[in-house]
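Here it is: the structure, laid out below.
What you see is the complex with one protein chain gone and the rest in place.
Take a look at chain A:
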């Protein structure tokens, strides 16, 4: 590290906790491990506190390869290639990928990160927000009394009604979501309630 000798170090911008010894070689490495504490790399609080909360989860600093892979977008391999190099669907972590959400009548597909919802209620809220339509959420909570029905495609390729299985099981098996009009859902070929994977 070149030193100007003018005492300008104090004005230098650095990535890392304040008060560190700037000559420390490991500083950069520590900055990186701070990076991996936020799975989306988005919080600007990371320079002010040692541990960051994101979505209620606090992750430990961990040098293991698994922790390193949680930095978003690193290594810089395009998402198409990532998906196609993981032949086994179960190795794709929910936090890394998004699931597609389609809604009947809307010409664009949307994508959302299931990992950022904490449960079905959260999901209901997130879906409402995604499409700007209230009432999708109700479908999840109060099955029979509303206009929409929320279904998902599971790992086996079957379409299932959302809300039956525990949340953890759901996010592990859900490959994509679809919000259908209830009137279109009859005869679609949903697996009947109570059938396990």
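One rule holds for everything that comes next: a contact is a pair of C-beta atoms (placed from the backbone, for glycine too) under 8 Å apart; a residue touches a chain by one contact, two chains touch by 3 or more; residues count from 1.
What we mean here is this: contacts and distances are computed from a predicted model.
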| item | value |
| --- | --- |
| Hidden subunit of the complex - UniProt protein name among "Sorting nexin 12", "Protein AUXIN SIGNALING F-BOX 2-like", "Fructose-bisphosphate aldolase" or "cysteine desulfurase" | "Protein AUXIN SIGNALING F-BOX 2-like" |
| Hidden partner interface residues of chain A, rising order | 1-2, 12-15, 25, 28-29, 31-32, 35, 40-44, 47, 64-66, 68-69, 71-82, 84-87, 91, 96, 98, 100, 102, 107-111 |
